[in-house]
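Yeah, one chain of the complex is gone here, protein chain that is, but the others are all in their spots.
A, B and C label the chains in the order they appear, each numbered from 1.
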Amino acid sequence: MKKFLVYVIVGVVTFTIGYNVNLIYFPDLSPKQPINFSHKIHAGDNSIPCQYCHIYADKSTVSGVPNVQRCIGCHKIIKQDAPEIQKLQGYWDRKETIPWVKVYNLPDFVYFSHKRHVKAGVPCQRCHGDVAKMDRITRQAVLFGIPYARVSPLKMGWCLDCHTNGAKEFIGMQVKNGRDCWTCHK
Amino acid sequence: MLNRRDFLKLVGVGGAGAAAGFALGELTKTPPAKLIPYLIPPEDVIPGIANWYASACMQCSAGCGILVRVMEGRAKKIEGNPLHPINKGGLCARGQAGLQLLYNPDRIKNPLKRNGKRGKGEFEEITWEEGLSILTNNLMELRSHGEADRLYLLTSLIRGHLNFLLADFMKAYGSPNYLQYDLFQYENLRFANKIIVGQYTIPHYDIANTNFLLSFGADFVTTWISPVNYNYGYGQMRQGEGRNVRGKLVQIEPRLSLTGANADEWVPVRPGTEGVLALGIAYIILEGGYYRGGDAKLWKDALKKYNPEAVASTTEVSEDRIKQLGKEFATTKPSLAIGGETVSSYENGVSNLVAINLLNHLSGNIGKTGGVIPNPDVIKKSFNPIATIAKDASRRKIKTLILHNANPVFTTPETLKLKDALKDIPFIASLSSLHDETTALADLILPSHTYFEDWGDDFAEPTVGYSVATIMQPAVSPLFNTKGAGDVFISLAKTLGGNLQKDITWEDFGVFLRDSWKKIYERHKGDIKEANFEDFWNDLLARGGWWDAVPKASKPVRVAASEVSAHLSSEPAKFEGNDKEYPFYLILYPHLSYKDGRGANLPWLQELPDPMTSVVWGTWIEMNSKAATGMGIKEGDMLLVESPFGKITAPVYFYPGQRPDTISIPLGQGHTSYGRYADGRGANPIELLPAKTDPKTGAIPLNSTRIKITRVNAPKSFVKMEGVAKELGRNIVQTITPEEFKKMGKEA
Amino acid sequence: MAGFIELMLERFKVYREPGYYKRFDYWWAMVIDLDRCTGCGACVTACQAENNTPVVGEEECGKGRNLSWIRIERYIEGEYPNVKVKFIPVLCPQCDRAPCEVACPVYATYHNQDGLNVQVYNRCVGTFTCATYCPYDVRRFNWFTYNKKNFLKGNGGSSTSFEPPLDQQLNPDVSVREMGVMEKCTFCIQRIRAAKDRAKDENRPIRDGEIQPACVQTCPTKALTFGDLNNPKSRIAQLAGLSTAGDLHYLRESGSKISDISSNPRTYRLLEDLNAAPTIFYLKRVMKNGSSTAGHE
Partner (left out) sequence: MAHQQQGTSNISYREVNDDVIKSMTETGRGFYLVLAVCIVGLALTFGLPWAYQIYVGQGVTGLQSPEYWGLYLTNFVFWIGISHSGTLLSAILFITQTPWRRSIYRSAEAMTFFSVVTAATMVFIHMGRPWNFYWPFPYPNQREMWTNFQSPLMFDVFAIGTYSTSSFLFLYFGSIPDLAAVRDRVTGWRKRFYGALALGWRGTDREWHLLQKAYTFCAVFIIPLAVSVHSIVSWDFASSKIPGLNKTIFAPYFVIGAIYSGTAGIITLMVILRRALKFEKYITKVHFDKLGMLLVVMSLLWTYVNVTEVFTGWYANTSYENEALKYRMFTTPSAYLFWLMIACNAFFPLLYIFRKIRLSIVASLLISIGINLGMWIERFLIIETSLPRKFLPFMWRDYHPSWVEWSITAGSFIFFTSLFVLFVKFWPSFSIYEIKEDIGIPMERKGR
């Protein structure tokens, strides 16, 4: 009886730990998208510049998910018969938008402006990784097929690193008032 | 203690538990956020960057211009339009809270048809087609019976092209009964101005440039006529740039209003005697020989009984004070006298206002900078129609009533029996966006857009000496299944056919508006700098309106003493109820943030502390603590207020800025059907009023009864934000005297 | 170790020594002309609209827990008929020597380079110390999760503070604060940030009058003015009578009484004796017999 109780307690405790470890440390880093869109084909093989599709990146805080019209603009002509393009065509015909899954998510209390970073000359890859090599967008860096780290931690310390030292690479100096909390918080 | 076997078992259990937990975590993970792109990106919209649309504020009838900040199709903030000549970038609390009207959870989301008994509030949702066809059928039937004139249309004070469209509609349909109603329609003021200024319109009171402002109960910094404009004027009058004299404000009223609180002097006159006091001051002006006109003798004769002694005994203002006021008013140039809502709301409101306007005439303020500046004429002749409606409805003259944004049931006294009368109308359709008390009686509700979703325009009245038109454009796409009132009438006209189809040919209200503005463009081509209409229209939308900034030269007005004195009543205003049984005068005033009650459904306004009492979320009774001594009343106690006509219960607030013989109650609360934020909150003091309207103007006299109070045991609902209102010598609000200030100007 | 101590001392020396603030571009401040202010409350609602301040309802208001960042205080002196009423808008004066800043154990509130007293909401642990130390009572606390709490319960209704669709009005530039954190006026820092962003795009400094916090923008009487005090030509420096660079410098570094520095005798700072060095400059109201008589000072 006493032993059984011990097992129950151990079981419950480890169960809770396992559950929370999963939630906290194992977020879905490369979620499945409604359309199997490949950045490798677009940005890599065909070297389409990022801002051709993410049109607001140098104008606004958000980079902008490409609107369906822009996708269909090219794919009216290119590779119409591929199954994934058929899906795209399906969305367009139904006049539906595509429910892309968000990969890079900042909490509500963070102010991040794509514009400022793009204008300062920070390459997109600095935070988003080598997208041109990714078939599906992922935040998991992989070496020889083994995931070993995140593309970018998106943690406060990581942002601060760049704001103090890393920024010299792009603007030749530290970010002005880059350590002021309200530079990034709101 | 722990052998190997047990240890392994424990590890096994632990591992299994952890794995199971991990697996559950995997299963129950919240789905990641979605990124929803545009199908086709709208023009000029960059996500994350705000767009600003110029529009017009419809929270009251002042006609301010606003800018609406829109991000990704949602309105986020309203700001005053800095180019607009009425509000000059400022906006009052009511204007700021407009967004909560747009996003109000209690808005009517679909067309509704009455389901149960009338007034029970039971409705079923229908489609727009059904709704419109019900209304069309009703109108067709009415017309086919030859009873087209028994259609009544009651709207709020609409002044823009929607007004013209509705007028056209009613004319083409064959009904003369297009009526506009608002509790505060300033009809008395217009009437009084006709007599003294010669125009049936409200002139521009140039507060900004005056040096002596004599205000008779005009609470112009909160609600009176065009508060933002007057507030701007007030700021300029006090500390305007390039001004070398600080304007002085004297407030004459029985209850110290917010304006009174800002005044240099407060004259707590006996309620109802403001007109007499004005005439007393006029007497001083004439006696002192300050009047420059040739007919001084005639005036003197007309006013001879208003000598200081007599006036002092009537008004309870000392003789010296009257003399000093008269002298100061006549000698300070420019000076300005204005008569506000308190004065206008006595049963002899018109005569009070005539007397006050007379002061402006006598000291030569009319047409002067810093005085009364006449405005361009308003074509429309108006009248407060509420008594008419009540009468016609009870005589069963009204067959069909269409309502648009007017809520007369809430703002008229029970004694007018409007609610009962409306119940006799066979068919009521309401084009309201909110479920107000009047809409609750409707048979058919066709919810209309709010002013953020609709086209429109507004011609401010009063303006600032020249015409000001404000354009209203849809800043956001409609939130619910609603239609603009103009669109409804245009589609009605289409289906009704006949004259209507001939006169009203536009496909929707937006087109109609553009066409109408094209006409304006053509008419005023000379004054407009844009070369073609397209540019003009685009600029119009960007700027928020059109105003031709050249003040019209004012025509001199002949004011004859004999004519004026016909409108003067020598007696103080009468109050219902005898003073033995009902010891207190009752002064009702529009609440800063709800005005006549329309703002009570906006939580921001409910939570805005009243500046004078700091009370939130309720009604209160203002009373001087001196009057309460001996009655055992403590602050916050619930009082039963009784007039000969009705009674309400509300908590008491001790307010030193109150004559001991007077009690004031703000309007605006006590809604029974106005959404979750307003319902069942406070009391509606209009229920205390007699069934009286001014025969000349139709205005409802708010200050026309006496009341008595008794303490009752009722659940308390009294929340005030203030702790202690005394400074205790802590120099919190520091002051300098006018003398020091004058010296300051010289030194600098 | 010695090196570390030296470094610390060096840092402390630099901090608020003469010239410290010269290194920064802006010093935001506000001038409130009490002679213009009518107490109409437009600023209160404008602030609420701009800053996602929740509505808390009657019951919570009764406990003094309304969250408006700016309030109009009203003082009444005297009895009928000699009543003097005075208004003063009180908002966080972004004190230069703020008592709240030293109080916070976790640096959730601190002074930034623009002279703002800044609250970082998601650093706050809710010790209430800043609010207790604040002599102006301008700090407001999130007692509940307001977008979940039904504040109409007492009246039989049901509504949270951001009842849909009212939540569509929320300003995306300002976060909706979580339960348990302190908040206060930020001088509409999101607008400052936007203006800086604009200025940077156009490669110019921020123009005087370019930034208007919500309260300043809406004020119908133009009683409130906002601007950069580092720039002696700015409108607020003129209004406050601090029109030479020397004045400003002196004020900032010495913390002496504003009446000794300002060329405008109307300028004063609220509760200046407490030496919190607020950066809101009030202009005295012109009024006969206005000063309060009760008590001693």
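Some observations on this one:
Keep in mind that, in the parts below, contacts are C-beta pairs under 8 Å (C-beta built on N, C-alpha and C of every residue); 3 or more make two chains touch, one makes a residue touch a chain.
If you're wondering where the values come from, they're calculated on a predicted model, not measured in any experiment.
Although one chain is omitted from the display, it touches the following shown chains in the full assembly: A, B, C.
When the missing chain is restored to the complex, the residue among B:Ala167, B:Met631, B:Ala691 or B:Ala725 that touches it is B:Ala725. Set against the missing chain, the residues C:Glu73, C:Asp96 or C:Asp173 yield one that touches it, C:Glu73.
Set against the missing chain, the residues A:Val6, A:Val101 or A:Leu160 yield one that touches it, A:Leu160. Listed here are the subunit B residues that touch the chain not shown: 722-730, 732.
On the side of subunit A, touch with the chain left out of the figure occurs at residues 153, 155-158, 160. Touching the omitted chain from subunit C are residues 60, 63-65, 71, 73-75, 90, 99, 102-107, 123-129, 131-133, 135-137, 139-145, 149, 178-182, 271, 274, 276, 295-297.
The rule is short, and it goes like this: only the chains that are shown with their structure count from here on.
With each centre defined as the average position of its C-alpha atoms, the distance from subunit A to subunit B rounds to 51 Å. Look at where the CA atoms of subunit A average out and do the same for subunit C: the two points lie 37 Å apart. In terms of their C-alpha centroids, the spacing between subunit B and subunit C amounts to 31 Å. Residue numbers of subunit B whose C-beta contacts span two or more other chains: 48.
The touching residues of subunit C, when paired with subunit B in their complex, are 33-36, 38-42, 44-46, 48-50, 55-59, 61-62, 64, 66, 68, 71-81, 83, 85-88, 152, 155-159, 161, 163-172, 214, 217-223, 263, 265-266, 268, 270-271, 282-297.
Residues 48, 71, 74-80, 87, 89-93, 95-97, 99-100, 102-105, 221-222, 227-228, 231-232, 234-235, 238-239, 246, 256, 258-262, 264, 266, 268, 479, 592-593, 603-609, 611-612, 614, 616-618, 624, 626, 656-660, 676-677, 679-681, 717, 719, 721-722, 725-738, 740-741, 744, 748 of subunit B are the ones that touch subunit C when the two sit in their complex.
Remark: subunit B residues 6, 9-10, 13-26, 29, 32-41, 46-49 touch subunit A in the complex.
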